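Complex shown without one protein chain; remaining protein chains in place.
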Amino acid sequence: MMINILLFADLQEKVGKDRLELEADSLSIIDLKEKLKNEYGLLQLDDVMTAINEEYALESDIVQSGDTVAFIPPVSGG
Amino acid sequence: MMINILLFADLQEKVGKDRLELEADSLSIIDLKEKLKNEYGLLQLDDVMTAINEEYALESDIVQSGDTVAFIPPVSGG
Amino acid sequence: MTDPLFEIVEDPIEVGAIIDKVKRREAGAITTFMGTVREWTKGKRTIYLKYQAYKPMAVKMLAKIGDEIEEKWPNTRIAITHRIGHLDISDIAVVIAVSSPHRKAAYEANEYAIERIKQIVPIWKKEHWEDGETWIGDQLETVSYPSGSPNIK
Partner (left out) sequence: MTDPLFEIVEDPIEVGAIIDKVKRREAGAITTFMGTVREWTKGKRTIYLKYQAYKPMAVKMLAKIGDEIEEKWPNTRIAITHRIGHLDISDIAVVIAVSSPHRKAAYEANEYAIERIKQIVPIWKKEHWEDGETWIGDQLETVSYPSGSPNIK
């Protein structure tokens, strides 16, 4: 009953970890973001995209237990 | 009292040489082309550009003894 | 064994190896783009960079860009390698190679690829300036993007 959460770039530095685990069955990305904003003060979550299992997802998409959620700050490769 | 003439590509094959020498003091490119058209049947000279001493020239430009004239068929590098 | 066309690596990129991946008898044109670490940006001096990637997803997104290109410019072939980790000035961060029968498509598809990399590939750059460090967001210099970017699919 775990959701795996991956953090990158400034999010990773802010939290001090590159991954989190959340005990939950299912919730929307918007609710997940809200939860983490409260818990870790990650206000910049408003401006990041989200991927579920390595595919970009919408705010309204539902994360299930066992899924891997990655928060993707504005990218800057190239 | 010589004008050096360089030939390339199909012009070179048609004449069977890559250079000619012409005994002359000075003449316009248009006259030079006319001369060579008559002498070698190089009708395609109508469609080639001309360079005098490695710079593109106009039909009306004058070639002097000692100059090197090159006829430049449509190029196809790259 | 064929080398993968889309890769995230940690060692220096050898351009010739990326070019070799797209060479074909039907190609008349090959374009490459190399993104290199620039010393000066708007008056600020970079000492070095660090790139971080969400590696498996980054590879998937590079392959997705390849699919988009295949659809827009049929009969091109593309290979992309992005380097991550510590990069010094002039080091190559990314190489994009595109081959095509004719040159126009090779230029267009190549430029499209770098634009898309800067939109959808989860790679981040941390600039280590002379006077501090920052994670760089959004190289396209559009405003910071809204959640659920419409540009993804």
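As written, the chains take the letters A, B and C, and residue 1 is the first residue of each chain.
The rule we apply is simple: contacts are C-beta pairs under 8 Å (C-beta built on N, C-alpha and C of every residue); 3 or more make two chains touch, one makes a residue touch a chain.
Since the model is a prediction, treat every value here as computed from it, not as a measurement.
Peer 1: Name every shown chain in contact with the chain that has been left out of the document.
Peer 2: B, C
Peer 1: Check each of C:Leu5, C:Ala63 or C:Ile89 against the chain that is not shown and name the one that touches it.
Peer 2: Per the contact definition at the top, the residue touching the missing chain is C:Ile89.
Peer 1: Among the options C:Thr31, C:Gln52, C:Thr76 or C:Gln119, which residue touches the chain absent from this view?
Peer 2: Checking each option in C:Thr31, C:Gln52, C:Thr76 or C:Gln119, the one touching the absent chain turns out to be C:Thr31.
Peer 1: Which residue numbers on subunit C touch the omitted chain?
Peer 2: The list for subunit C reads 15-16, 19, 23-40, 89-90, 99, 101, 103, 106-107, 110-111, 114.
Peer 1: I need the residue numbers on subunit B that touch the omitted chain, in ascending order.
Peer 2: 6, 8-10, 12-13, 46-51, 54-59, 70, 72-78
Here, only the chains that are shown with their structure count from here on.
Peer 1: Report the inter-chain centroid distance for subunit A and subunit C in whole angstrom, where each centroid is the mean of the CA atoms.
Peer 2: 25
Peer 1: Averaging over Cα atoms per chain, report the distance between subunit B and subunit C in Å.
Peer 2: 49
Peer 1: Which integer distance in Å separates the CA centroid of subunit A from that of subunit B?
Peer 2: That gives a centre separation of 73 Å.
Peer 1: I need the residues of subunit C touching at least two other chains; which ones are they?
Peer 2: In subunit C, no residue touches two or more other chains.
Peer 1: Identify all positions of subunit B at which a residue touches two or more other chains, and write them in rising order.
Peer 2: Nothing qualifies.
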